[in-house]
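Shown here: the complex without one of its protein chains, the others still in place.
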Amino acid sequence: MTNINPSTPMEKMTPGGDIYEAGNAREFKTGDWRSVRPVFLSDKCKQCGLCFPVCPDDAIPVNEEMKREDFNYDYCKGCGVCAKVCPFGAIEMKEEE
Amino acid sequence: MPYNLKEVVANKPSRFTSGHRMCAGCGAPPAARMIMRALKPEDHAVVSVATGCMEVSTFMYPYTSWTDSFIHTAFECAAATLSGAEAAYKAMKQQGKIDNTTKFIAFGGDGGTYDIGIQSLSGAMERGHDMVYVCYDNGAYMNTGIQRSSATPHFADTTTSPAGSVIPGKMQQRKDLTAIMAGHHLPYVAQTIGYMNFKDLYEKAEKAIYTEGPCFLNVLAPCPRGWGYPTDMLMQINKLAVETCYWPLYEVVDGKYKINYKPAKKLPIEEFLKPQKRFKHMFKPGNEWMIEEFQKEVDRRWDELLKLEEITNRE
Partner (left out) sequence: MSIRERLSGNEAAATAMRQINPDVVAAFPITPSTEIPQYFSTFVANGAVDTEFVAVESEHSAMSACIGAEAAGARAMTATSANGLSLMWEMIYIASSLRLPIVLSLVNRAVSGPLNIHNDHSDAMGVRDAGWIMLFSENNQEAYDNTLMAHRIAENENVMLPLMVCQDGFITSHSIENIELVEDEKVKEFVGEYHPKHYLLNQDEPIAVGPLDVQSYLFEHKAQQAEAMKNAKQVILDVAKDFEKMTGRKYGLFEEYKMEDAEVAIVCMNSTAGTTKAVVNKLREKGQKVGLLKLRVFRPFPVDEIAETLSHLKAVAILDKADSLNAAGGALFEDVTSAMYVNNKHVPAVNYVYGIGGRDTREDEIEKVYNDLFEIEKTGEVKNPYRYLGLRKEAEE
């Protein structure tokens, strides 16, 4: 865990603003940006693979069997690019409550 | 090995992580992530990013979205900064101070590349550093709020080329940066986009990264906010850019041009312009001339490209 926040005293901050934990942005959740939510309808999915690479937020996990799993809502911003490319109607966009 | 999208995504790690703060539906992250995936998993990379959307959104203290080493210095010098890192690598490797394989990749928006960064880019490419410079072209200064750049298309409505009652948007045509880079006679220059399974993008990135010497990629990266289209339309916009020949996919390898995709039937440019609010004024009655002029230039550049391909491949 990145141990720096807006209360950290200057002595504990990294010099120059360097960060030594590459990829630690995963600790920063962007899911609360979402106003619409993609819903994965797994029975309609043919695992064609069109949706994985288009997600700007890397929020569509792909497992070792090369199959997509449900959305990672920690990061999904609800842009809907995935739903639009799905030829099988396996992603449905719904208003966030 | 033939490209298999599913294999690439499943087996190669994402080196551009979630948790970045690019806008919803931004065209840049999927492109940048796929370019980074083209690295061999065992290779290290130093990524240099020009000030702009991608930089401020992917390394806002204390969070970085890059799993490789990353450096940002300023707007106009992603290339020069990276050239220094590459020189350091050469020197330190020669002296046995390091033994890994490191690749050098710069990213800059069109503002940081076509405009303020062109000198730094030109210099670094001419000096022959073993690096790839990737321009993610979204056709305006989006980070500061959609100001026109030299990559902004003709007639586009931006905040510094507003479509007014007297001047109808940007009055100049787009600079052809890919051609300028080809004029540097680099070992590899390519224009690409996220289209058709990202095959074109991935393969070009792989070639650029693993061709020795300075290489250049120009990637069109649609911006829903700046272009004025719904966020979910990214891939449709990409498709229209290619199918209208607004953004031809081609590469120049050691001076030889190769067009990687020729639409069986070139779509009229309206198809690309219509969904975007920045071109809305072009569709008002009386402004047909603007669309005609735009089409003429797209055709002219496409024909020029066809000729270049023909000429440079003659035996």
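Letters A and B mark the chains in the order given here, with residues in each chain numbered from 1 onward.
Here, a residue touches a chain if its C-beta (ideal position, glycine included) is under 8 Å from a C-beta of that chain, and two chains touch if they have at least 3 such contacts.
Note that this is a predicted model, so its numbers are computed, not measured.
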item	value
Omitted chain's touching partners, listed by label	A, B
Among A:Asp18, A:Asp70 or A:Glu92, the residue in touch with the chain that has been omitted	A:Asp18
Residue among B:Ser18, B:Thr64, B:Thr192 or B:Asn218 that touches the chain left out of view	B:Thr64
Which of B:Glu55, B:Asp176 or B:Asp232 contacts the chain that the document leaves out	B:Glu55
Residues from subunit A at the interface with the omitted partner, ascending	5-6, 8-10, 13, 15-20, 22
Residue ranges of subunit B at the interface with the undisplayed chain	44, 46, 48, 55-56, 59-62, 64, 66-74, 76-77, 80-92, 94-95, 97-98, 100, 102, 119-120, 122-124, 126-127
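Criterion: only the chains that are shown with their structure count from here on.
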item	value
Centre distance in Å when subunit A and subunit B are each reduced to the mean of their C-alpha atoms	23
Residues of subunit A that touch subunit B when the two form their complex	2, 4-5, 14, 17, 19, 21-30, 33-34, 47, 49-50, 52-59, 62-66, 72, 74-75, 77-81, 83-85, 93
Subunit B to subunit A touching residues, read off their complex	5-7, 9-10, 14, 16-30, 33-34, 58-59, 61-70, 194, 197-198, 224, 230-236
